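One protein chain is absent from this view; the other protein chains keep their places.
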Amino acid sequence: MIVAMQEKATEDQIDAVIDALVEAGVNVHRTTGASQTILAAVGQTSNLDPHKFELLSGVLYVHRISSPYKLAGRGFRPEGTVVEFRNGVKIGNQRVAVMAGPCSIENHDQIFETAARVKAAGGTFLRGGAFKPRSSPYAFQGMGIPGLKLMREAADAHGLLTVSEVMEISQIEPMFPYIDLYQVGARNMQNFNLLRELGQVRKPVLLKRGIAATIEELLLSSEYIMAGGNYNVILCERGIRTYETATRNTMDISAIPIVKKLSHLPIVGDPSHGTGRRDMVAPMARAAVAAGADAILVEVHPNADKAASDAAQTLYLEQFDQLMCELRVIASAVGREL
Amino acid sequence: MIVAMQEKATEDQIDAVIDALVEAGVNVHRTTGASQTILAAVGQTSNLDPHKFELLSGVLYVHRISSPYKLAGRGFRPEGTVVEFRNGVKIGNQRVAVMAGPCSIENHDQIFETAARVKAAGGTFLRGGAFKPRSSPYAFQGMGIPGLKLMREAADAHGLLTVSEVMEISQIEPMFPYIDLYQVGARNMQNFNLLRELGQVRKPVLLKRGIAATIEELLLSSEYIMAGGNYNVILCERGIRTYETATRNTMDISAIPIVKKLSHLPIVGDPSHGTGRRDMVAPMARAAVAAGADAILVEVHPNADKAASDAAQTLYLEQFDQLMCELRVIASAVGREL
Amino acid sequence: MIVAMQEKATEDQIDAVIDALVEAGVNVHRTTGASQTILAAVGQTSNLDPHKFELLSGVLYVHRISSPYKLAGRGFRPEGTVVEFRNGVKIGNQRVAVMAGPCSIENHDQIFETAARVKAAGGTFLRGGAFKPRSSPYAFQGMGIPGLKLMREAADAHGLLTVSEVMEISQIEPMFPYIDLYQVGARNMQNFNLLRELGQVRKPVLLKRGIAATIEELLLSSEYIMAGGNYNVILCERGIRTYETATRNTMDISAIPIVKKLSHLPIVGDPSHGTGRRDMVAPMARAAVAAGADAILVEVHPNADKAASDAAQTLYLEQFDQLMCELRVIASAVGREL
Partner (left out) sequence: MIVAMQEKATEDQIDAVIDALVEAGVNVHRTTGASQTILAAVGQTSNLDPHKFELLSGVLYVHRISSPYKLAGRGFRPEGTVVEFRNGVKIGNQRVAVMAGPCSIENHDQIFETAARVKAAGGTFLRGGAFKPRSSPYAFQGMGIPGLKLMREAADAHGLLTVSEVMEISQIEPMFPYIDLYQVGARNMQNFNLLRELGQVRKPVLLKRGIAATIEELLLSSEYIMAGGNYNVILCERGIRTYETATRNTMDISAIPIVKKLSHLPIVGDPSHGTGRRDMVAPMARAAVAAGADAILVEVHPNADKAASDAAQTLYLEQFDQLMCELRVIASAVGREL
């Protein structure tokens, strides 16, 4: 941690800051410049609250040097994390994975038809929501565990893996038999209790970035899971809130290369939530793969117009087939395959 | 324009709003719902200020229906605008163009070496800045018109076109002989006087989106140029300001497909300014082409580390060559070539 | 809901949109302008998803007219809601309330000393956190229910009411005997399950705006609580995320008069979280009251420097006394008292 003193700080002020730092249990290294004194705190600084020192007399400002995440940092695993699933499918290696399916699991035919098409087009994961806390109490609330059973059967019938959102700690256990990848939604990115519990589970977790979360905060949230011993974390960019209103969110494609640089964790692009519009899904899926995403998560439905939720951002099956062809070429441009 | 009345609005309030609309010269169409009355203003509404009516008693809010841009709207030229240059190069057709060169033109060798490499790699435009209003009065201020002459010579020697930023009305005329495309920077996107003058010029204009501008505002700015009769406008996405601090700006890749839908004008991606970091330029250039950009604008320099300006975001020549190869494959994925 | 057709939309396209609207159960009112056709959907439009219609052929865009919140809208109770507590204290009337106390309840002396000072200075609520899900598993996690008991005793000893944050459904019941006002934190603003449960409780709820939530979303969230029959909802502005980094958040003071206009619910300003810096708390508390806030929520601690959490934004007791004097004068300027 660096404490920069004001240009006219007195020796008494500087000494008071040094004392406060030493009292907090760190060593202090002083650099006296022509016009300014800088104090570097060395040692166990991760528990220090920079704001506390910022208010001391004579302090210009305080800056934390060491990145606040440790386990998620690139330096922890310079070679990159590859998450391996029970059927041998991997995320984070040279093959780009595709996760596709409806927003909500609705019935047998819907999920089986989707599974067949996802598999045929080259996807490896079937996605589908079972718990849908909707704005209106009269809207479809999801099929719950019976829906997950259906999805599991459909996935098994076609050799796919499954991913679905977990919204509460109490859902972790009942979901366990049916899914291969727990998805944590954007609104729960900082639900630390949920993250901690998922750290105890022995299944991979897909952690979505909150719509107002910085990349640093996303990495910090991933540490909660890893701190429990579950290192199989996959991050997901799905759009952030900006002043632009032409799209529901602004999908931050640059987060993909930034995460690859700062962290060893794989990262997935979700263009369906990132844009909220069917006609923007394909361009943004292509952009995500071109920028280096390890996987793509898209909503697709055999009868997209009648989907029980998120209809407007759900691809028709033919659009999905077409997208897969385009992604295959783009993957090759960045030395990968799909 | 739609005026939505509050649920408990009285007949007197409604009549007063209708009178105000009629006085403003438009026809009013009234829809009386079970709980709410809605007034639709029909006619010459583009000069109405919605805010004025919003403050009338009993009004819930006012919403403008017709898109405030006319000439820039997709409906004006559904087939899309293709800007053609004197050597036959086109922007907006099936071929993706590449504009590359240093941030600042520095000297003969620098610009000639760059031109040779840009041409060899398949670029069609040489870019370079001549006027650099820098933060520090002691920093390099640009070579001015002599720099543009050098760039012209270098471009002609290799069959390239030239693009450079115009910052003031007084620069339009002296720049004319040396450049093929006037670039308007992000800070000048709403310099309406400059835009109006460029509407009188018979050379294409590259209009960059401001860092806090919506896509609608970008399209509105383009109308200033077109209103003068200069329809050869090319738009450019170069990053917007968001809360994220890991990158200098957040390059809004989704602006590319949105602009293609809303407007007939070509759109270019500028990943150098969009990210501010050399290591992010290639991923974001690829993403832009994958999302449908008509051209890419990148900073490249034979000695990038020593560039007089923007060194940190300038590509090495070898990086540029490598990027061109990747873009060629990605262009083919979206049915284009480079 | 208004559907604006593109300027060149065909009759077939228009008919298809009308059919889709009628099928969705609403009446359609058509306005044919010189250049554009507008369709107004009248009837039960609140369940329509505007995005669905936006994707139909020939549609320019879709706009929802009726405000999506009903119970929270000003029209529902034009005279404004006044929340009354068991000791006769009211929020939403002409008296500005002050809620103060430590971020975390730490021990008997801390909370009793704070209570005495809050009361002496004219406050009516004692605040204090009992559950603290902290970043580090080694940091202070809060005293839990025993802490709330302590706060209850301290409050009762001085005739104060209590407010504390509820983080999970399971905490609602155990907290019930000890608190007078449930606080929902910014991160839980869209935890719809929690909000629904609080709708069943017969105690008032203080609902904080999320750091990326619009005012409309805040009002929509309040509807979840009111829909259950609990109309005693108080809103709270505590800072939003913007590009500015000089403060932790940007406290949106303008949200206060906007909420007063759009809704009948009282609104509170929280300058401690809004700024994150002790030296900004007083100016922003004054600004909130000047802008029309019904109450102020501030962090104060007998030994602010040593507070177990949020030390940097916690007022010293003398600062709090001084602030109360200033607020008293400002309240009088806006026709209120404190």
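Every chain is named by a letter (A, B and C) in the order it is written, and numbering of its residues begins at 1.
What we mean here is this: a residue touches a chain if its C-beta (ideal position, glycine included) is under 8 Å from a C-beta of that chain, and two chains touch if they have at least 3 such contacts.
All values derive from a computational prediction rather than experimental measurement.
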{"item": "Touch with the omitted chain, as defined above, among A:Gly43, A:Pro146 or A:Gly159", "value": "A:Gly43"}
{"item": "Subunit A residues that touch the omitted chain in the full complex", "value": "2, 4, 6-8, 29, 31, 33-36, 38, 40, 42-43, 60, 63, 65-67, 73-75, 78, 241-243, 245"}
{"item": "Contact set of subunit B toward the excluded chain (per top definition)", "value": "46-47, 49, 51-52, 54-55, 133-139, 168, 187, 190-193, 196, 210-212, 220, 227, 241, 276-279, 305, 311-313"}
{"item": "Hidden partner interface residues of subunit C, rising order", "value": "212, 214-216, 240, 242-247, 250-258, 261-262, 274-275, 279-280, 283-284, 286-292, 326-327, 329-330, 332-334"}
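Rule of thumb we're sticking to: only the chains that are shown with their structure count from here on.
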{"item": "Approximate Å spacing (C-alpha centroids) for the pair subunit A, subunit C", "value": "27"}
{"item": "Whole-Å gap between the CA centroids of subunit A and subunit B", "value": "31"}
{"item": "Contacts with 2+ other chains: residues of subunit C", "value": "241"}
